[in-house]
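We show some of the complex, not the whole, and keep each chain where it was.
When the chains are written out, they are named A, B, C and D in that same order, and each has its own residue count from 1.
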Amino acid sequence: MRPSKRDLNEMRAVSIETGFTKHAEGSCLIKMGDTHVLCTASLEPRVPPFIKGSGLGWVTAEYGMLPRATNTRMRREAASGKQGGRTVEIQRLIGRALRAGVDRVALGERQITIDCDVLQADGGTRCAAITGGWVALRLAVNKLMKAGDVKIDPLMDPVSAISCGIYAGQPVLDLDYPEDSEAGVDGNFIMTGSGKLIEVQMSAEGSIFSRDQMNQLMDLAEKGTSELAALQKAACA
Amino acid sequence: MRPSKRDLNEMRAVSIETGFTKHAEGSCLIKMGDTHVLCTASLEPRVPPFIKGSGLGWVTAEYGMLPRATNTRMRREAASGKQGGRTVEIQRLIGRALRAGVDRVALGERQITIDCDVLQADGGTRCAAITGGWVALRLAVNKLMKAGDVKIDPLMDPVSAISCGIYAGQPVLDLDYPEDSEAGVDGNFIMTGSGKLIEVQMSAEGSIFSRDQMNQLMDLAEKGTSELAALQKAACA
Amino acid sequence: MRPSKRDLNEMRAVSIETGFTKHAEGSCLIKMGDTHVLCTASLEPRVPPFIKGSGLGWVTAEYGMLPRATNTRMRREAASGKQGGRTVEIQRLIGRALRAGVDRVALGERQITIDCDVLQADGGTRCAAITGGWVALRLAVNKLMKAGDVKIDPLMDPVSAISCGIYAGQPVLDLDYPEDSEAGVDGNFIMTGSGKLIEVQMSAEGSIFSRDQMNQLMDLAEKGTSELAALQKAACA
Amino acid sequence: MRPSKRDLNEMRAVSIETGFTKHAEGSCLIKMGDTHVLCTASLEPRVPPFIKGSGLGWVTAEYGMLPRATNTRMRREAASGKQGGRTVEIQRLIGRALRAGVDRVALGERQITIDCDVLQADGGTRCAAITGGWVALRLAVNKLMKAGDVKIDPLMDPVSAISCGIYAGQPVLDLDYPEDSEAGVDGNFIMTGSGKLIEVQMSAEGSIFSRDQMNQLMDLAEKGTSELAALQKAACA
């Protein structure tokens, strides 16, 4: 019944190729079906002014899409002179999500910037970015720990994200683009490997939903993020 | 136990003064405690290109804060040359929320722009903007119906929004600024007068939360938005 | 003969509500007829570089209009990415005017920023902004003096402003929008409470005027600003 | 007593070299002492939207300063990404001033853009720009009339501008930079060849002035602009 023939609670095939680029302190190419996102973690000297001298660390994120990552070419944001509203919203979400899984005292006063660039898009790019971004972050932190710059592991539990929605009247896991563009309700769920919640965003445009439906989507999200957490751990092993 | 001495499930005093400005097709000044937002609805001739000729209407929103709406003066966005990420994120939320409560076929091919400008801020500005924005929208639609331009009422149920969060370990309704800046978990709930969900956003920065806590906040939000819906109806009567 | 039935030398009803917002060091909502401007004074730590270490104070101003302050909605300047030419010109005028009435030695090396935001426009917004801006400035300076941070009062004489013009061949005081859009000659006069001149701007677009007419407008302006000065004093008492 | 040894009512040496560039429909290099401004008039096909179809013409102006026109190099506005407030204010003034001397019905539905670029600055650049800009405009209109595109001369009377101010307690004509930077009161007067007023701007920063002083400056301005009108006519002959 789904365009991809998947079961209602079935994720797309996921692969995570670590070390995709050589300069970054951590990097991976994550593929969730036909959605491909390159994630890099950069250790940076400058800390945001508001935490200078606090001893606390910072994790932030930036997000971009190559112009032809999508079905029709979009205007390059660098050429149009600003990041669009959707881009800004997504990169703020990625940063908040990853920070929530970091012990900023243990990280110490340093900044790690996660760049998530979509090479090919087919729905769920923000979720792939968070899931892959955590892997890049994990690899960069491993390097810091190996070098003895960080003593206590600041990353307790993997952070991953999955979209769920009501498609054709049914709650489904991991919407691809054809589903996403038709779905009446669309949610993004960011969770830890142990099933705690970091961020929940459910939204209806031109439709409304009940608390029951919300709970059905939550159930699917728990299944999806627990599978993703296992894949993240395997990729970083 | 709350800084304002309110009960855990007690909203701030809310007032809605309609007709606050004379040019707009609909307008109100909404006060939720010390958060004051001026909302105007403007009927506009141009429809976004992607719905031209479709016969469908459109509702969109813009959000701003006066530089000294806050405790320390913020830089004026018009002077700094762009809207900040927070502003963009909020105005997209307001637009999505209000559109979800509109029958766009009944509205017909016309656009209504809701401007929400914060004159004074004390937490919860986006929720006040949505709640007041709906009132401005309602008044503008009333005008269209009176003039016979719209025959079937495109606004079924009031749309309102309230924030809830975990403050000092307790779930509380309608966070003010002192609570908001300390809260571990912070959510915004947008609901219809009849208790249906339009958008749910719960977010933890440097903290995580359980599904139980999520349900407690949902309960508070249902209480809050049902009270707001009654106030909206009274204001538009 | 005037659309508003006022006498040629009659101002609109003026009201000044002080303390309109709670965060600013000084604030008021000034209404000149249907023109409503919210003025706030913010004491700011940073002084412009060119007076650093000079011991002199600085007063500056910013001006804005809410998108639907006018009869048809104007584009939000923050969204369009820059302040328009008219805005820039007006805020420079407000800053110059208010500075001219300040003893910058007595003020000491600190900056006060006056924000003037038009909530509703019906002609004469820049004059209302100057008149109300002075009130906000007065209240902020009172606070500094009460705290003992400033010993000698740096504000000698109220500064106020009024527009005059040739409408339907007659010199009239305090143009409202219907008159302003028809007037052949339009002037803004900024004066002190004791009748001295701070700035005079008279301009003709598509028309020219004689020195005689200029003197008639000056006479009206003297009447208007002396009335405004009395209202300013009463509001700050 | 003046740094330049000029009499109080003596202008700087003025020269106007027409045809300074070959592409423009009209052009001149105007020198007022060490202030040198290149003015060009460009006949343009596009009319501003608000007069389309009205049959009326439009004259507009743009102003710029080369980075090293001044004593110390200023940042290039094209590189800094926007025109500064002073630039915007000046070019709006030039446009208004020149338009006031044009019969827009006689001009017909076409636009002439006057570019005023300061090659070397020594005070009074906006006045030189208006005076030279009118010459460029006159030459462009002559071309239109010669070609038969315009039948009735839309330029009745030359438009010129001069600055006057209170320097060292004395009213002086045509301030140069050393005077301008010291003057307590500074005015720009735009007049027609027959002595009518187009725009008057008098401004005091940190000082105030009396109506008597205003009249003294007006007297000087009448002398100055009548001399400039004679020079303009000679240059265009």
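One rule holds for everything that comes next: a contact is a pair of C-beta atoms (placed from the backbone, for glycine too) under 8 Å apart; a residue touches a chain by one contact, two chains touch by 3 or more.
Note that the structure is a prediction, hence the values are computed from the model and not measured.
In this structure file the homo-oligomer totals 6 copies of one chain sequence, with 4 depicted.
Please note the rule applied: only the chains that are shown with their structure count from here on.
For the remaining chains after leaving out chain C, touch-based grouping gives A, B | D. Least step count on the touch graph, chain A to chain C: 2. Here the CA centre of chain B is 33 Å from the CA centre of chain C.
If you average the CA atoms of chain A and of chain B, the two centres end up 27 Å from each other. Residues of chain A in contact with at least two other chains: 82. Shown here, the protein chains touch in a chain-like sequence that does not close on itself. Here the touching chains pair up as A-B, B-C, C-D.
Residue ranges on chain B touching chain C, taken from their complex, read 20-24, 27, 34, 36, 38, 40, 42, 44, 62, 64, 66-71, 73, 76-79, 81-83, 87, 113, 115, 117, 119-120. Note for the complex: chain D touches chain C at residues 82, 85-86, 88-89, 91-92, 96, 99-102, 104, 192, 196-211, 214, 218.
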